[in-house]
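Missing here: one protein chain of the complex. Every other protein chain is in place.
Just so it is clear, A, B, C, D and E label the chains in written order, and each chain counts residues from 1 on its own.
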Amino acid sequence: MMSAPMNDLGIVRRKITRAEKAAVDKLSRFGVATLHEAMGRVGLMQPYMRPIYTGAHLCGPAVTVLLQPGDNWMLHVAAEQLREGDIVVAACTVENTDGFFGELLATSYRARGAKGLIIDGGVRDVKVLAKMQFPVFSRAISARGTVKATLGSVNIPVVCAGARVNPGDVVIADDDGVVVVPAGLAQQAADAAEAREANETDKRAKLADGVLGLDMYKMREPLAKAGLKYID
Amino acid sequence: MMSAPMNDLGIVRRKITRAEKAAVDKLSRFGVATLHEAMGRVGLMQPYMRPIYTGAHLCGPAVTVLLQPGDNWMLHVAAEQLREGDIVVAACTVENTDGFFGELLATSYRARGAKGLIIDGGVRDVKVLAKMQFPVFSRAISARGTVKATLGSVNIPVVCAGARVNPGDVVIADDDGVVVVPAGLAQQAADAAEAREANETDKRAKLADGVLGLDMYKMREPLAKAGLKYID
Amino acid sequence: MMSAPMNDLGIVRRKITRAEKAAVDKLSRFGVATLHEAMGRVGLMQPYMRPIYTGAHLCGPAVTVLLQPGDNWMLHVAAEQLREGDIVVAACTVENTDGFFGELLATSYRARGAKGLIIDGGVRDVKVLAKMQFPVFSRAISARGTVKATLGSVNIPVVCAGARVNPGDVVIADDDGVVVVPAGLAQQAADAAEAREANETDKRAKLADGVLGLDMYKMREPLAKAGLKYID
Amino acid sequence: MMSAPMNDLGIVRRKITRAEKAAVDKLSRFGVATLHEAMGRVGLMQPYMRPIYTGAHLCGPAVTVLLQPGDNWMLHVAAEQLREGDIVVAACTVENTDGFFGELLATSYRARGAKGLIIDGGVRDVKVLAKMQFPVFSRAISARGTVKATLGSVNIPVVCAGARVNPGDVVIADDDGVVVVPAGLAQQAADAAEAREANETDKRAKLADGVLGLDMYKMREPLAKAGLKYID
Amino acid sequence: MMSAPMNDLGIVRRKITRAEKAAVDKLSRFGVATLHEAMGRVGLMQPYMRPIYTGAHLCGPAVTVLLQPGDNWMLHVAAEQLREGDIVVAACTVENTDGFFGELLATSYRARGAKGLIIDGGVRDVKVLAKMQFPVFSRAISARGTVKATLGSVNIPVVCAGARVNPGDVVIADDDGVVVVPAGLAQQAADAAEAREANETDKRAKLADGVLGLDMYKMREPLAKAGLKYID
Partner (left out) sequence: MMSAPMNDLGIVRRKITRAEKAAVDKLSRFGVATLHEAMGRVGLMQPYMRPIYTGAHLCGPAVTVLLQPGDNWMLHVAAEQLREGDIVVAACTVENTDGFFGELLATSYRARGAKGLIIDGGVRDVKVLAKMQFPVFSRAISARGTVKATLGSVNIPVVCAGARVNPGDVVIADDDGVVVVPAGLAQQAADAAEAREANETDKRAKLADGVLGLDMYKMREPLAKAGLKYID
């Protein structure tokens, strides 16, 4: 419709800046809930993103994909851009649950070094993917196949399940959900998570001994100030 | 806005009447489907309430909590009101999937005697909760953290996932869902469930032998009366 | 309201033409995703249909049931029409999640030869059903019981989870979803699935060796034609 | 994938048997709720199908269309099959809310004699469509455009918003929803609706006079038998 | 199943304590948003409850009804319990969108003095209801008819669209939603709403003059304390 392109469709960016490996490695030691807290409660994908098997876990830099509904062409294009340790993060231009991804693509992705997939859409062959222990976090499971007919893009900024993801950002996923850490904040977030966890060990012990959070967190005064009343 | 309080917010009731222990113990022998039938098909929470791990089971008197969205302050307040065997039943003033509850609160609740949690909201640290075998039935799993800023209440009547729960009522939860038995009807419901189960054993054997429900329940006549037609 | 019946309610068809056994047996070797593709991407039920336990698998001719919401009378009527290897496919006149089916009906169905159930509604006793290894694919899990008061039908064409099913059609269900193969196309679909699988073995090996789908499927030229641009 | 076609995709049926004009005309005098009751409570589309403007009304024989998600090619193909008074009934192979239809197609459809559109998908240009008084009942309103790339079919049996529609069936739509009357039952359904309406006039007058339905419908005895108890 | 009734099904309470007329009259002067605030933000039904025509407004004491899905028997039973000015508030034992209510019942209700209906279910004949100017707030519009076969109750406490309603409570409904005021708090809530409105008139004038809420509500200091940073 327009002479010059007005949008990001039809683009593959080959050079992206991945978060530093040391920071990614450190981030991989922490759970999603801890990282989300450590970052000040931002970067979380919506809770409909679920692992296809219990215990799946992912941490790595994102290769991003923008899909058209019912079309997985760009997932094939993305395979060439993968490096060891990458995670493919696939968004879709509309809400869609088609089965964009299955055993063959997982085989290809693993051969190219990818650790797993985060997709705001559907996947299939989930029994085989579980057997392969290829972690996938998705919006849906669906056998519905897709065509290869319309361009999307690879390695552009995307919005996946409500979270903005830039290529190279770190995505961490576990049974609690999926969180995105901007590449430039990876080390800082890892350090904050570490501090938070150290802090929690002590609290956990106290609570296990029967100390009340009311006392440990000194909540009684603010609760009274807020007007809390005890009645019998 | 008003001089005198017009609602139940900001209240902690310390003394509640729990269902009698003998009745609770007897109720714990029956599944949710059986109890729901025995009570005349009332008291069931909506089916979106699911266990965070397969096989989770709960039966005990309710300590009720009314939460504000995105705020888990009252879950800490509730900890002090717990007695051995209690189940925390948490409702929220609006539909919300935030992760109100996780490992630390579970540690505290267990130390204070609670058996588990029913929450019309989200939970996190589900991998650890499963390892702890701390049963939780929830609307969602979400890593999203909450603040401690707004008052709700503890031990007031609440509506949780569509069911009314009074403090002290018995809640029973298993893979089929969650049901509420009013404290005053606990013994009667347990007796009715027992009678129902005895009755089912005999039916099960007949059906396993190939007897048709059509004959065992004497359905052929009412079906014909209702106009059922067999064609070839 | 009308002198002659204007609809299919209140009918049980006793004689149906089931897909041929040889074709059903061959179909049972393939997964839902493969069959859906082999048939040209038709016949799939909506992705909200999920197995009640991981690993459940079904393949067999359909005995169809049309249910009224909150009423499981017709599931009892259907039991008499079952033959060895059948699968009950139950649709409902409206969207409904009640627990139409549980342990007793499963016991009866198994005694009468049924392999499993596909139901666009709810089921209960899922723990026992899993222990029995009685495969059920459903829209929901719910303890809510049903009555036996209103006529539906057995062995009429139904729409189940968005897919049309005629009595005798083959339904195949696994972790990826549920697909329907018309009885008259069963052999052809099985053959097509076989050809597709043979074809995939070779592709899988290439992809595992690191060959890109871009090259294996010769996508580079059509992608360039569609306007895909690589940038650094 | 298969040598011979295994499904109905890619077909346009030119000759269809439309319901007789006299019956269609008579049906047009009745509302959807009345017709749905007169037929024995079948044939209703799901309640998410809503008119794009208040007061829209449709009654006519269906030209059916099966769409692929995000693709409105078949709506153009259908235009050629239209006759004076037809209604286009468009289903989609998956749940989809794209804006398949707008002002240009409405202009074309009107020029070819179509009265309106029933679509289990999205529409756009709704302000203009309202100004044109071109009735559309749809699942959604969405500006999102569609491509013309994948075959569906025209004038095959479809499932639209949960209801089966054969080409030539009568569809009636008003503020209460959309109902389908099979072509062969059109006259019978119209007669039944007429009888029902005559019957209602009398009832309406009595109720307006303050007579209770309890008495007019003689409900007191069956209610008492069912166990209803009055307390003070 | 049980000798004595374990639940509230099958009961009609004839004597209920309605909120005092003066208080109801005063409440009718205020909108739902104002009343909800005046009461401390409780008592609101969920936002899916919408008027069937723009501008519908209701205020009056509740006659409550508990319905079974697909069954409107109790709406007929409730008609006898109505007094001038009452509003029928109908809840359902499960989520259901059937068309429980239409023109005939509206005619009867109006003849018996009812002002309107709040129903957590579906209604039909909405065009006629709008012409009658009979206000209805509902979860859905649906032509689907209902039977008269299963007992619910009249004038028991119900949970309607997430809000607890006791018979005699005041319900107020307008374009913003539906709120419940307990009968015993009706006067107090009306007074609080009046105070709130008086207060708003002044604020409105200032804001219309361009005064910022930041200044009028003295927010700048608490915002700075909370850490808000202005950058250029």
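By our rule, a contact is a pair of C-beta atoms (placed from the backbone, for glycine too) under 8 Å apart; a residue touches a chain by one contact, two chains touch by 3 or more.
Since we're looking at a predicted model, the values are computed, not measured.
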Shown chains touched by the missing chain?
A, B, D, E
Using the definition of touch stated at the top, determine which of A:192, A:212 or A:228 touches the missing chain.
A:192
For the chain that's not shown, point to the residue among D:13, D:57, D:203 or D:220 touching it.
D:13
Per the whole complex, from D:60, D:122 or D:135 the residue touching the absent chain is D:122
Subunit B residues touching the chain left out here are 68-70, 94-98, 144, 147, 149-150
Can you list where subunit D touches the absent chain?
10-15, 73, 76-77, 79-80, 97, 99, 102-105, 107-108, 110-112, 122, 124-127, 140-145, 148, 150-151
Residues of subunit E in contact with the chain not shown:
31-33, 36-37, 41, 44, 47, 50, 55, 174-177, 179, 200, 203-204, 207-214, 217, 219, 222-223, 226-232
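Keep this in mind: only the chains that are shown with their structure count from here on.
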So subunit D and subunit E: same face meeting same face, with over half the numbers shared, or different?
different
Could you please state the distance in Å, as a whole number, between where the Cα atoms of subunit A are centred and where those of subunit C are centred?
32
Whole-Å distance, subunit C centre to subunit D centre, using C-alpha means?
27
Expected list for subunit E, residues touching two or more other chains, is 95, 97, 144, 150
Chain contact graph: line, ring, star, complete or other?
other
Which chains touch, pair by pair?
A-B, A-C, A-D, B-C, B-E, C-D, C-E, D-E
